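Written below as structure tokens is the structure these notes are about.
The complex appears here without one of its protein chains, the remainder shown in place.
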Amino acid sequence: MSFEYAPAPESRALVTIKPKYGHFIGGKFVAGSKHFPTINPATEEVLSQIALAGKADVDAAVIAARKAYTTIWSKMSGKERGKYLFRIARIMQERAREFAVLETLDNGKPIRESRDTDIPLAAAHFFYHAGWADKLEYAGLGTSPKPLGVAGQIIPWNFPLLMLSWKVAPALAAGNTVVLKPAESTSLTALLFAEVCQQAELPAGVVNIVTGDGSTGALIVNHPGIDKIAFTGSTEVGKIIARAVAPTKKSVTLELGGKAANIVFDDAPIDETVEGIVNGIFFNQGHVCCAGSRLLLQENVAEEVLHKLKKRMEKIRVGDPMDKNTDVGAINSKEQLAKIVELAAVGDLEGAQRWSPKCELPKKGFWFAPTIFTGVTQAHRIAREEIFGPVLSVLTFRTPQEGIEKANNTPFGLSAGIWSEKGSRTLWASQQLRAGVIWANTFNKFDPTSPFGGYKESGWGREGGRHGLAAYLKGVGHE
Amino acid sequence: MSNRIDVKKTYKLYINGAFPRTESGRTYEVKSAKGVFIANPCLASRKDLRDAVVAARAAHIGWNKATAYNRGQILYRIAEMLEGRKAQFVEEIVVSTGTTKVKAEKEVIESVDRLVWYAGWTDKIASLAGSTNPVAGPYYNFTIPESMGVVAAIAPESPSLLGLIDAIAPIIASGNTVIVLASTKFPLSAMTFAEVLATSDLPAGVVNILTGKKEEIAPWMASHMDIDAMDISGVSVKISHELKVAGAENLKRIHSFKGSDPARITTFMEAKTVWHPIGL
Partner (left out) sequence: MSFYGLVDGTEASLKSYLSNLSGVDQVGADARAAMLATRSIKTSAKRWAIDTAISMVDLTTLEGADTAGKVQALCTKAVRPDPTDSSVPSVGAICVYNDMVHVARKHLDSIGGQHVPVAAVSTAFPSGRASMPVKILDTQDAINAGAQEIDMVIDRGAFLEGRYIDVFNEIVAIKQVCADRAHLKVIFETGELVTYDNVRKASFLAMTAGADFIKTSTGKVAPAATPPVVLVMLEAVRDFYEMTNVRIGVKPAGGIRNTKDAIKQLVLVNETAGPEWLNSKLFRIGASALLNDLLMQRMKLDDGYYASPSYVTMD
């Protein structure tokens, strides 16, 4: 007798999606001129038409941000700025379910993740940073820290609202105003956030949201009226931005790609480790910059861990993101799916052994079954290049030193995982690893108080915590 | 002008999330600035203090284990509730102290803002008061600040609301629980503030408020062996010396402060330093 879970869909009635959106500039929703469709990647249904911001729109946004900065925001006390951020946090909590449903429809991630992870963390980021607004002199960044001015912020499609909060909250807390561009395929929660700004009575122009594609992003990066660029996305684009701002006075922070090693020592707590491996690469469909995409198994436990991992993967529920029991949702776009398929095919060509549990994938929409490749070595492309999908490359190591060497043998340096029950070994490994975020006996844990960011080609700067404030204050960090 | 008769409030103590009368049955008379009778607040006894300490100690376990985020949310909620009841507090302050409405409003909104300020500290104190320490050896060494336990506070006579906030919020922000003795002459704000606390999702026993005489209650606080620390900002210098002598019996940490300061939070925290080897 088997226990079939009946469909348990979250209600779509919670959200009202307009047929067409413009931009949010100077506290008002303004019409866009050109539009492109945004779809639900699980069904390929067109959800709405999103505006493509051109030069005039970006100029207007920067002017509004500058005006707000000069006339209101830079003159306002930290105490009062903070209270706006507290309001925003509270309204996000109130409208949490609405945001979660919208995020799932637009992004393809399971409703359980939007509801239990993305949205609560986003609200928490605002709550945390609200409290910094009037305490900047205590942050260890100078006795009288000053904001930079207008920040141009470009965010990715994998955690749309969460990435927005990671950018907007500290910028505003530090006294800056912002022009933010959400990702092309996931603009809807940013546009709903604009409504929250209105409900919070945030002064006009403090937050401006312009939607569009790469061309819009370039307009922001190159805009002379912007003092600071914050970007989260691919390493490739990050380098383009770094070159573009080099001759300017703009400060810049980048949060880029990764190919994190998830290192399992022979004294790891096996069942929790298997959970951590699954979480590390299949959470959010693997669309995570800090995903544990390289599993490094100590050779003497490799067989046991792989056996348990495969059994565990058979229980992963892939399907309708709006179903509360779904574990892995849709791939965000046709383009991303093509990339994943291509790199997985490379893995086959390189001679690695591919395995997926039996998975019934829906007919419409963009889907990829959770996949592991065993017999991978550092020389394989699938061990070096970021796939950004639910594909795990499995390697082995003999000694702790070898494990660390393999883990560090990458141009990336965003994150790493360590699985061991021995404290000294865990601390030793964390000391050796060249990564900005290290998870021991856990993975993919985020908190507003915990600084996040990478070494080497994974980016510049940190977000969250006291360290994350530096990105938005003058004279600290980057010149 | 109607002939309607007001329903006057009975002012009681606030202990363990409930509003009991003093076990002693005693009250004292509080008159308005104009000399008109306002209320008979409780004259708390040492037994009320004893009960409050039991409640505060029990509440410390859960409050200390709560995340800093959760404590911050609750402190912010207290601010939300206080903001909503501004008018009542303004009226009480005007009637009891005789001050102007403008001054009373200023005190009340400053009290709300003060609560918001402390709410924003809960999840930042550890980053500032804690550290990792570069010891000369293969050890991971870190210092974390921790709440002490049960703190007794004596609020200043005036300002009756803002002084009370400073005697409560920084103490509980870090996870301590508190028993506070309100202003004797102007106790109404404290009693009404207890109602705000009771509607803010604050767990029972985290804050306990007594009204009564400093000379009677303070020495019992100072000698109580299950109170870990005291904030004596509200007592005179002479009495503070006596309290410190009595508090030495269990080495209470006894301090007084002026105004708002993150030191009001960190002074009631201990620093714990941990060593752990780093090696294969």
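Chains here go by letter, A and B, matching the order in which they are written, and residues are numbered from 1 within each.
Operating definition for what follows: a residue touches a chain if its C-beta (ideal position, glycine included) is under 8 Å from a C-beta of that chain, and two chains touch if they have at least 3 such contacts.
All values reported here derive from a predicted model rather than from experimental measurement.
The chain not shown here makes contact, within the complete complex, with A. Looking at A:Lys324, A:Arg384 or A:Lys456, the residue that reaches the missing chain in the full complex is A:Lys324. Of the listed residues A:Ala6, A:Ala246 or A:Ala379, the one in contact with the hidden chain in the full complex is A:Ala6. Only one residue from A:Arg112, A:His380 or A:Arg462 touches the chain missing from this view: A:Arg112. On the side of subunit A, touch with the chain left out of the figure occurs at residues 1-8, 112, 116, 267-273, 275-276, 315, 324-325, 421, 441-442.
Quick note on the criterion: only the chains that are shown with their structure count from here on.
We define each chain's centre as the mean of its Cα atoms; on that basis subunit A and subunit B are separated by 41 Å.
Only residues 79, 82-83, 86, 90, 124, 127-128, 130-135, 138-140, 400, 423-425, 427-428, 431, 448-449, 465-466 of subunit A touch subunit B when the two sit together in their complex. Of all residues in subunit B, only 68-69, 72-73, 76, 113, 116-117, 119-124, 126-128, 140, 262, 276-280 touch subunit A in the complex they form.
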